[in-house]
Structures are given as structure tokens and as C-alpha cells.
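What you see is the complex with one protein chain gone and the rest in place.
Chain lettering (A and B) follows the sequence in which the chains are written, and residue indices restart at 1 in each chain.
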Amino acid sequence: MISSEQAVATARLGVLEYLAANPWRVITTTQWPLALAQCLFYTLLGDLADGPGDGSFAFAGSLGLVLALSTVGGIGALPGTEKWGGTFHRLHLSGLPPAVVFGLRSVPYVVNGFVTVILSMAVVGPVTGHGRVSLELAPALPILLLMTATSAAAGLAAASPAMGRRAEVVITNGLMYLLVVTSGLLIPAGTAPLLDAVGTVLPLRHGVLAVRAVLDGRPWLAEVGLECVVGIGWAVLAHLLYRRQAARARRLGTDDFA
Amino acid sequence: MGFADIVRRGGTVLDVVAMSARMRIFELLATPATLVLTVIQPAVLLLVVLLTGEGLTPAGTSALVTGVLLTAFWGATVRGTGAVLARDRAQGVLARTVTGTMDARLVVVGKGLGAGLLCIGQIALTIAAILLVLRPPMTVWHPGWLVVGLALALLSGATVGLLIACLFVLTRYAMQISSVLIYGVYVLGGMLIPPEMLPGPLGWLSSVISLHWLQEFLTGSATGQVDLSSLSMAVVLTAGYAVAGSLLFTRMVTRARSEATLDLV
Partner (left out) sequence: MADGAGAGVCVAGPRRGNVEGIRKLSTSRPAIEVVGVGRTYGSGAKLLTALDDVSFTVGEGEIVALLGANGAGKTTLVKILSTLLLPTAGRVSVFGADAVDRVKQVRRQVGVVFGGDRGLYTRLSGRENLRFFGMLAGVSRAELRSRAPAMLDRVGLVDAADRRVETYSRGMRQRLHIAIGLLPRPRVLLLDEPTIGLDPAEAQRLRGTVSQLRRDGVSVLLTSHYLLDVERLADRVVMLRAGEVAADLPLDDFASFAGYAATVTVTIRHPLPELEPLLPAGVDVVARAETVEGTTLELRLPSWGGGMFGQLGSLLDRADVTDVQVRAARLEEAFTSFLARQA
């Protein structure tokens, strides 16, 4: 278990670490512009491929993609940082659940992901002629926040088995691109049964369906509920994977996960 | 300098380039992360454009496939080639590269060629595999012109890599800046996203990107319209990148030696 003091200290460390690696100058001059460029690219790609909804389908999907880049892509690297820094053994000795620790340290990534979504709505929407859609999406912001959290849980889970095998980048990026293909962000649901089946158990899919339902004025609560269930499932999986990792490290003497 | 000297020097230059290319290929083969840009991303891009679109013509499909190939190649080039020096610096081998008796530019270009060759191969195989599964109707490129186009893409990638390598010598935030560069060119580079889709003033930027002209050339060759003027533009731009990159790189290294920003160990 983790006390409130430990939780606050851990979250604080996460913020300090994040800002040390990503000073404000870097966040504002490279990270945010990158997120905007990515959102713009995938929105235009959707327009180019003549997808549904005159491009608004792709725009709404791109918002989900942008937050996944910060959560799955960024958070996925967190455990690796422990490994390369040689600090995991301290975490191990503290007795704190590693998944909880990493989850608390993920807070800046979740916040940054949500901020990039808002920025994309404010900038990319009008630039691509979807300014009205941006305004209509405002009520869906809590759903987008939920999607940030659920994708963060998946990112943490994905990073666990990869540690020690130099495959963190492949697995976390692989998950991210899997989300792009199967979550209905850019490829409409119903296009390919296999993609639909995989997407059902991944984060973002139900959330983006809920967001589109908000845009269309349809009921959205059921999809939000499913998104919560999927997110909790990934969080539990992350917890179990890290517990197993720690137990394995004790058994085999591999504190750096290798 | 006699003819024999010229031949000997040429042989040495080829040796340096070939050995550097070989080193970089081996390194990349031992780096699973490469697969993100050479397998995963092109696969996703291709799936998105082919599964989303309705009523794509065969020529349109070919243009999209070419665009995906060149777009993915651009990303892989910036990461695989430009990041060479960043990786060398992190491993502590940058010092030897720039203080050896061989021109460090040859080493960087060689590594760029090696990276480009591997990347183009992996991207092409990935695209071929997906096309075999989806079997969309498309027009096929003239094989000869396809080879010419890809060879020029390879050279272009290596020279761009030299330019970007300067970035990695200059600043510790080069990885973040290069990520912006990747997507900036994805949007403005005129490969997958045609310049006509962009707001007026932004459309012209693609004219200074060699891969845009290769996109025009290869798309034309798939429809039987060989556009040699586009090919020429790509050649001119590639030569321009080479000259600029060469001059800039030498200046950057001298500056780094003066400011002590090259690590010894």
C-alpha cells in the first residue's frame, strides 16, 4: 500500500523529472508544435483518403491519436528510465507497488496529452476548416480526459514485458499504431471485422465512439462505460505485470528487469 | 597528382563509405526500434489510406503507395541518418569519428547510405506485403525508372542526413527538433499530402524538398508519363543538400572543437 505522503512525493518527483527532461522551452517549441503537426498530418490524411464526414471524422480521430502519442509513447518510456538509470532496485526495496509508482509519475504525461488535445482543437480545427467541429467537441472534453487516462494505463502495461529486452520502443510504438488502426480513430468501425475485434479490448475505441456520438447528438453513456471498463482492465493488467516483474527480479537477481 | 594516386584515393573514399554503410546496417539490424519507422508506420499509413478511401482509381492508389513509401523513408532517414551522430555521441564514439584521418563527412554519408538502403528495403517489403493482402487495383511503375527513383531517394536521404547531422552536433535537443522536422515535412513536403491541399503560401515549401519531386516523377512513371524535369529537380536539390551539408558540417565540427562540445569519452 502507499500512503498519501508517499503518493504526493511520487507524483512530485514525476513532475520534476518530466520538467528536467522536458524544459518549458522544449515543450513549447518542439513538443506542442510536434503534436499539432501530427494532428494536422493525420487530419489531412483522412481528407486525402476521402474518408467519411468531409474530414471531420479524421479530425476527431486525430485528437485521440495526439493524446495517445503523449500517453502511450511517453509513459511507455518511464520504466525504461528506471532501468537505464539503475534505480529500480531502490523502488523494489521500498515495497511500493511499481505500477502505482509509475502511474503517479505518469501524471505530467496525462496532463500534457490533454493539453495537446485542447491545443489541437484550438489550432488544427480552424486551420483545416473544422473550427465548428472544435466548438462542438467542447462538451466531449471529459471523455477525452478519460481516454487520456485509459491510454496511459495501456502504455504502462505495454512497457512492462518489454523491459530488459531493448524492445520498449517497438512495443509501445507498436501499441500506439495498433490503436491508430483498430480504435476507429481514422479507419471507420465496420471496415474490417478483425480490426474491430482487436479494437474492442483496446483503449480509445469506445471513447472515440462516445465522442462521435456527442457530435452526432446520439446517446454516449454506454460507450463511456465501456471505455472505463477497458481502462480499468489495462490498469489491473499493468499492476499484475509489474508485480510479476518484481517477483521475478527477486527470484533471478535481475533488478534491472533483464 | 597522377592517375594512380587518383585511383588510390578514389578507392579509399569508396572503402570508407562502404565500411561506414556496413557498420550502420549492422547497428540498425541490432536495433529493434528501427522497425517502428520502416515496418509499423508505413503499414499503418498504407492501411489508413487504402481502407478509409472510397472510389480510389488505380493511378490514385499508385500515387498513395508512392507517397507512403517516400513519407516513411523521410521519417526513417531523419531518425536513422541524422540521429547517427547523436547515437555516436551518446556511445562516446563521436570523438574518434571526427578526429580520425578519414574525412568525417564520408563516414556520415556512408552511414546515411547504409541506413537508407536498409530502410528502403524494409519499407518496400512491408508495402509489398500489405498490397499482396489487400490487392487494390493499381498501375505499376516502370521497373527501370523505379530503380532510378529509389536510388536517387537513397542519395537524397544520405545528403539530407549530413545536413541534419549538423543539428545533432549543435544541440542536445536535436531529437525533439528532428521529430518536428519529420512531421513538418510529412505535412508540407508534398509527398503523401499534395501541396494543393495546403493553404496558398505553404504549398511552395514542397518545391525545395527533393522527395516531393521524386513523388511527382515516380507517380508519373506509374502512369506512363515520365517526368524528367521532376527528376532533374530532385537531382539538383540533392546536389544542393550535399554542398550545404558538407560546408555546414565542417563548420560545426570546428566550432565544436573550439567550444569543447565534442565529448572525448
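The rule is simple: a contact is a pair of C-beta atoms (placed from the backbone, for glycine too) under 8 Å apart; a residue touches a chain by one contact, two chains touch by 3 or more.
Predicted model only: the values in this text are computed from it and were never measured.
Participant: Give the labels of the shown chains that the missing chain contacts, considering the complete complex.
Facilitator: Hidden chain, whole complex, touched shown chains: B.
Participant: Which one touches the absent chain: B:10, B:92 or B:121?
Facilitator: Per the contact definition at the top, the residue touching the missing chain is B:92.
Participant: What subunit B residues would touch the chain not displayed?
Facilitator: 12, 15-16, 19-20, 23, 26-27, 30-31, 91-93, 95-102, 107, 257-258, 260, 262, 264-265
As a working rule, only the chains that are shown with their structure count from here on.
Participant: Mind listing the subunit A positions that touch subunit B in their complex?
Facilitator: 26, 30-31, 33-34, 37-38, 40-42, 44-51, 58, 127, 166-167, 169-170, 173-174, 177, 180-181, 186-188, 191-192
Participant: Which bits of subunit B are touching subunit A when the two form their complex?
Facilitator: Per the stated touch rule, the residues are 31-33, 35-36, 40-41, 43-45, 47-56, 64, 173, 176-177, 179-180, 183-184, 186-187, 192-194, 197, 199.
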